[in-house]
Structure formats: structure tokens, C-alpha cells
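Only one protein chain is missing; all other protein chains are in place.
Take a look at chain A:
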Amino acid sequence: MFPLTEENKHVAQLLLSTGTCPRCIFRFCGVDFHAPYKLPYKELLNELQKFLEIEKDELVLEVPNPPPKKIRLQELEDGIDGIDNLSQNGEGRVSVIEDGSIASKSSNLNVCNVCLGILQEFCEKEFIKKVCQKVEASGFEFTNLVFSVSFPPQLSVREHAAWLLVKQEMGKQSLSLGRNDIVQLKEAYKWITHPLFSEELGVPIDGKSLFEVSVVFAHPETVEDCHFLRAICPDCFKPAKNKQSVFTRMAVMKALTKIKEEDFRKQFPCPPNSPKAVCTVLEIECAHGAVFVAGRYNKYSRNLPQTPWIIDGERKLESSVEELISDHLLAVFKAESFNFSSSGREDVDVRTLGNGRPFAIELVNPHRVHFTSQEIKELQQVNHFMTWKLSCFRNSVTELELLIVFLFLLLQKINNSSNKIQVRDLQLVTREAIGHMKEGEEEKTKSYSALIWTNKVIQKKDIEFLNDIKDLKIDQKTPLRVLHRRPLAVRTRIIHSMETRYVDEHHFHLYLKTQAGTYIKEFVHGDFGRTKPNIGSLMNVTADILELDVESVDVDWPPALDD
């Protein structure tokens, strides 16, 4: 069972004597199966010492004598008790060694000089429990999780130093040790902690999970460990705007691949010296990946902006399309915030009819994404028009089916809560799929219906010529109404076709099919002659637009859903 062989003995002995923990010893000996790492720490230490004591008694003389077992146990327990203070006071626990008497004797029981306690007390159940308490308090609902850790960058420096040491030792036996022959600290930590997390939280660990628990470690005492690298390799440590320190893990790793072995040895002790305290826990955070919901909306109001209309911090109109839709989704998914995007937008006084305008909403950090039939039942009660029978899904149904039903009911709820908008085709989508919506923005066509006023009296025959105009090219200067926030440019747009319906001597309806990105209002009134030609100039009148409706946005995403 004990994983080390005769071949490893020298290395194990050397590392143990210089203050390295048993699990790190395993790593440097290339032990790449999980079981040995998972053994209790005390047991590991005993086994290791037993292994090293069996033969070569002369070696033991070179090494400080192992302290009596009793003291070791006590020390370990202290260590565990100390965890609670860790993240509360943000300071490293000063190990028992500090009071001197034991310190001189038992370097191998101290905080590991390579992992700084990561494979020691941060692998203990007590620490795992503490993380799990945080996870449970965060209020997220999840069926699996991905666990991520961030180690202080100086760990890489210590790892490098230990590697050089072991490499040298193995060289004496004509053995070689590549960087990749060592088991990564992160790997070993995963092997030990994943089963513990899984057991404690009752869900599997899954690298693809959207729910992430992240733990960030720091080790203030040894922060300066990496500073010498900057003098040798200044290129690797260029300051960047959004970085707190230039000594990122990536930069340190890069510098370590560049630095010459002898330069490193001159600047940094091999073996690395023993630290006083274990790492501190900077943060334990939970986050759920965003969920994306897409659909199409109709807008039936001429007093409803698409997004909140706020000027100088003052609200102009009380609601908006995005809020009418998102408020429900935010509440149900318990999300932190949302981002609304759509295929183009309409003015506050423009209605969107027909099949509606595609939109997508990113729900940021949703605290729940799984729904039960109980919730569906509750939604159903809110909804008067529902014809769904609860029995339909009372039997065993997949989660996906539940979600589809749930979204449909949610859609009904949104639609019943406001007569200003209606939503259809509500569905969960991927982040990538949202690209389809934006792709269509410039290329696709849009259809409109406008009510036109003319200053001169018109007869039916005066407008009929418009029906015959096909693919009319117009030049639009950036409209004055948006010039303050968009660049000034002349854009060529195409009016594919027009159809007129006479109303009276001063009014007619105009149906237009145009290239997306055409400013319709400006095409009608001409915007001070800045859109040419325009309806006024074509008809030789002064024309104005009284009403405008979007009849269709010809983007075939998201896919239409049947009821």
C-alpha cells in the first residue's frame, strides 16, 4: 500500500529533513494514484517515518529525531483548531513551533516549506466543512459544482526550488526528474478534497458545472519570495492597469521557465526555508454561470421605451420593455442582475407588431435554475388562460421538460401582467446563439407601416407612383436626433419596396420593406433635407410621419416555438 519504493528513499529522506510534508514528498516522488494522498495526515507521517527508519539507520542520525508521537498529535490538533480563526482575522495561524521547545526538533511536522499548508490542514475535513457552510449560506441551488482554487504565486517559486533540490539529489543516483514528473499541487489537492466536498454537499463535482465554488489562498509572510525574479526577468512583470500586483501566478511561472538554474540558486534557498504559518484564506466565493433566455416581444404602446429612459438622473417614463420582461425572470431565477439585448430597437413612440422583435436576456449569477413541479403549479394558478393539466407532468418527466413547461408558464405570466407588451418563443439559449441575433442586424430586412401627413392636398393617383419604386437607394446623414451620440456619416440604405394606402387628402398609409438600419422617420420627413431622397422630396410636398409601427423584424432567431 505504501507508495514509495527503495528508489525514492533518498529523496524522501532529504525532503522530510528539510521540512516538506509527506504529501508533497509523494508528489516529488511522482506518486500518481489518489489513494495514498487521501490517508489521514498522522497516518501518512507515521508510515513515512517507519519506511525511512527500517533501513539505513545512519541516515536517521543526520536527520533531526522525530519528536514523540504525543507531541505530534497535539500539534496537529492545534493546527485544526486554528482553522476557525483563519479567515476571520485574516492572519496566518502561528504554529506551535513558535514557542521554541519543539521547533528545533521537528522540522518535518511544521508547516510544509513547499505547499505552505495546502496539503496539510487545508485538506482536513474541518476546512472542507467550513467551505461547505459558506456554500450553503450563499443561497444557491445546485445539482453539481466545480471547485476552483487559487494558490499564492510564491508557491510556484518554492515548488521550483524543491524541484531543483530533488533533481540534484536524483542526479547523484544518475536519475533525472523533469518538471512534469512531479504531481501538480493542484492535482493532489483535487484528489484529496473533491471526494470530501462531494460527500459533504451531496452532489458530484463536475468540471462542466455552471456552479463554481472558488477558494483563494494567500501567504503574506512569504510574499517577497517572488520579488527577486523581477530584477532578473523584468519583461515578465510589466504593470497592467487592472492588476493589483505584477506578481501574478502566470508571470511568476513564465519567469521561472526563463531563469537559469544557477541564478535561481544564488537568489533563493534550495531547499526553501520553513514558514511560520500556513496560508490564509482570502475568500471563499460562490457563483453561478449566467443563464440566457431569448424570445420575441411585441410592443403595443407608444409611451413605452425599450430601455429605461433616464435624463439627468430623472426618469421620463415609468417603465420599459426590458423591465417588463426582465423583472419576472430576475425574480424567478433569483439572479443578481440582467443584461438585455435585442435585434435593433424601436423608438418610444413606435409599436412593434407582427411576430415581434428578437431579444435575449443574460441572467447574471442566478441562484436557481432548477424548477420543481410545485413551482409550476404555483405559476399555473396565476395564469388564467392556462390549459395545461397538472397531470401532464405529474408522472416522471425530465428536467428539460419541466423547464420548457416552466418557461411557457412564465411567458404567460409576463403576458398577463402587462397589456403594453407580449412575449413569445421564450426559451433557454446558449451564449453563442445570441450571436445569431446580432448577425441579422445589418443584413436583414425590416418591414414597417407608417401614417404619413402631407401639407398639400393629395389624390390617390399622387401616391401610386411610390408602389412602383423598387430598391431605392437613399443617402442618410446621421439623424439630428441621434447625432449627439453617434458619429456623423452619410450611410446608403435601400428601400426595397413601398406600398401605399390612401386615407384622405392629407393622409396615407405607407408600408415599407427596407434594409435594416434605415431611419424610417427621417426617410419620411427628410430631417432638414439630410436624408435624400425622402418621401417629401419624391412627392414634392412637405411630409411628416404621424405614426410608425414595426411590422416585422426578419431575423429567424430564436426559433419559433409551438405552444
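Methods note: contacts are C-beta pairs under 8 Å (C-beta built on N, C-alpha and C of every residue); 3 or more make two chains touch, one makes a residue touch a chain; residues count from 1.
By definition in this document, contacts and distances are computed from a predicted model.
Peer 1: Out of "Protein Abitram", "Trm112p-domain-containing protein", "Ribosomal RNA-processing protein 40" or "RING-type E3 ubiquitin transferase", which one is the UniProt protein name for the chain not included here?
Peer 2: Cross-referencing UniProt, the chain left out corresponds to "Protein Abitram".
Peer 1: May I ask which residue of A:10, A:227, A:302 or A:507 touches the chain that does not appear here?
Peer 2: Missing-chain contact among the listed residues: A:507.
Peer 1: Using the definition of touch stated at the top, determine which of A:172, A:260 or A:484 touches the missing chain.
Peer 2: A:484
Peer 1: Just to verify: which one of A:35, A:250, A:469 or A:546 makes contact with the chain not shown?
Peer 2: Here the residue in touch with the unshown chain is A:546.
Peer 1: Contact with the hidden chain only, please: which chain A residues?
Peer 2: Its contact residues with the unshown chain are 453-457, 477, 480-488, 503-507, 525-526, 528-529, 542, 544, 546.
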